[in-house]
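Only a single protein chain was left out; the remaining protein chains are all shown in position.
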Amino acid sequence: MSDKTILLTGFEPFGGETVNPSWEVVRALDGAVIAGARVHARRLPCVFGAALSELQRALDELKPELVLALGQAGGRSELSLERVAINVDDARIADNAGARPIDAAVVPGGPAAYFTTLPIKAMVAGLRAAGHPAGVSQTAGTFVCNHVFYGLQHALRERPAVRSGFMHIPLLPEQAARLPGAPASMGLQAMIEGLRLALTLALQTEADLRQSGGSLD
Amino acid sequence: MSDKTILLTGFEPFGGETVNPSWEVVRALDGAVIAGARVHARRLPCVFGAALSELQRALDELKPELVLALGQAGGRSELSLERVAINVDDARIADNAGARPIDAAVVPGGPAAYFTTLPIKAMVAGLRAAGHPAGVSQTAGTFVCNHVFYGLQHALRERPAVRSGFMHIPLLPEQAARLPGAPASMGLQAMIEGLRLALTLALQTEADLRQSGGSLD
Amino acid sequence: MSDKTILLTGFEPFGGETVNPSWEVVRALDGAVIAGARVHARRLPCVFGAALSELQRALDELKPELVLALGQAGGRSELSLERVAINVDDARIADNAGARPIDAAVVPGGPAAYFTTLPIKAMVAGLRAAGHPAGVSQTAGTFVCNHVFYGLQHALRERPAVRSGFMHIPLLPEQAARLPGAPASMGLQAMIEGLRLALTLALQTEADLRQSGGSLD
Partner (left out) sequence: MSDKTILLTGFEPFGGETVNPSWEVVRALDGAVIAGARVHARRLPCVFGAALSELQRALDELKPELVLALGQAGGRSELSLERVAINVDDARIADNAGARPIDAAVVPGGPAAYFTTLPIKAMVAGLRAAGHPAGVSQTAGTFVCNHVFYGLQHALRERPAVRSGFMHIPLLPEQAARLPGAPASMGLQAMIEGLRLALTLALQTEADLRQSGGSLD
């Protein structure tokens, strides 16, 4: 019997796509038991505000020990562990409800940023060692992905025992095949296996590795 | 009983790698029957000259109806059908025998270039429609890949019934996971399935599609 | 007579370079009067800690109304106005004193991030309209550039009347000419003219534009 709970979130499609790899990947693990913890997958709307309401409902209901939100990052080629969420909504395109906030706060009066509480260095090192392209990212953008990441960290700010963070993932091959400019992609099974390993590492790592995941600029 | 023969070639590892996806992919189809044709896979040394001797032996022995040579293209993100081979060896790094030719002819006195005789537009269109990232490339470089491609087209220049060409493929995920700079990659199974479809299309397409695969520059 | 003061900072060379465009650009404007304000240029060591001590000395001495710190961003192709500084030092390479902090705070106990107080949307729009490639960036990295940017915003956190921020700039052509991989570059004169315009806009813009400078991921 598993008494721990993992909450995974993925997004509905946006930006003209009919599929979102983040939802495909997390739904595949819904109900799975990973390192003794039961996975619950939830699909979030790609909508400022509504995505956070949905996330809050899931947090209240499930009271998870680990939360990983996932999102699609067109053009990225690896499993991308985000370091920091910033208190900004700045939308280059409209969300799925037609909203396009500019330089608005995710949480008015909230701190400028939150750091992930996941051991992202150990997760990246473990993923790479197992043959999964992975890296630390210094920005989750300013669209609904960053919005959910910031809202997640804000919601859990006083529960240090709960680890949480955000992972951007590449396009699926079938998405990349329809797009110009040869964007990178990653197969669904590889992403699912990578996610499973990432969650195991997140649960089993005590202290994060002291290993650079930095960027010069 | 299959009376047609497909020759596939892949390369041994080079440039510090311990694996070469081109050999991993073609060996997986060795002995398979695709659209009624039997696949023979051969591994070529990553060595100027010796690679072509080995290729010539395989052509003489097998007398294939279809030949596709494959090579690794670090950084590319799709199955990349090459349009043209040029009569130049110009090596930025040494080959596996330590040779580094500069501006030498692949075949002294040979024409400046050969075009593929594969229906590459139909192959790309068919691959994309099936969800495989694929594209036409206007250059196979100037290293051993282009050397083999040129030598292949030269060897078959008077056998118009034999279709032949070259496909560059991405790194495997486990290669990309060890490299800096987050290069793109593609899973082995996806490449094998893509190759199988590419060969089917190469065998079953009568006239190539009239569809641009061009580049502005 | 100009009674306003602008402080510009650039860095000494690092990472094997013999020149740093950020210092070349700001030294060229040392002593200039821009929109009625006198420019003072200071060179910072590319050293964690020491760079901030030097910056603090300049702030104390000059009491500037506007501060713009500049840094080199190898590979970027435009004048890049940074949105946010994060409270992390995470060095992929050693600084010029041999230090390589990993996941250390710039200011222990400081907030997770500071936003620029420059009107970066108006600056980008004005630069582009005048023909200067420019953009908003969501990350200044985790090396000495971000360190100085964070330290600058922290030092001025209680002086809202002083605008301050950070601009990453491309390599100089002579640097790019010596590097493999064809990195982008920008000519010195173009960068100086761009900087002059950026400063004018920073001084003369009342409220920033409501215009997206966001990123999807």
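What to note about this one:
Order as written gives the chain letters A, B and C; numbering starts at 1 within each chain.
The working rule: a contact is a pair of C-beta atoms (placed from the backbone, for glycine too) under 8 Å apart; a residue touches a chain by one contact, two chains touch by 3 or more.
Predicted, not measured: the structure shown is a model, and the values here were computed from it.
In the full complex, the chain left out of view touches B, C. The chain not shown here is touched by just one of C:Ala35, C:Ala105 or C:Ala184, and that residue is C:Ala184. The missing chain, though absent from the display, is touched by one residue of C:Leu68, C:Val106, C:Ala134 or C:Ile169; that residue is C:Ala134.
When the omitted chain is restored, the residue from B:Arg100, B:Arg159 or B:Arg178 that touches it is B:Arg100. One chain of the complex is left out; on chain B, the residues touching it are 15, 71-74, 76, 83-84, 86, 88-93, 100, 102-103, 111-115, 121, 138-143, 145, 168, 208, 210-217.
Contacts to the hidden chain, counted on chain C, fall at residues 76-78, 127-135, 173-174, 176-178, 182-187, 189-190.
Convention: only the chains that are shown with their structure count from here on.
Here the chain-to-chain distance from chain B to chain C, counted in touching steps, is 2. Chains joined by the most contact pairs: A-C.
Distance from chain B peaks, on a Cα-centroid basis, for C.
Chain B and chain C, compared by their mean Cα positions, are separated by 47 Å.
For this pair, chain A with chain C, the centres built from the Cα atoms lie 30 Å apart.
Taking each chain's centre as the mean of its C-alpha atoms, chain A lies 37 Å from chain B.
In chain C, no position touches at least two other chains.
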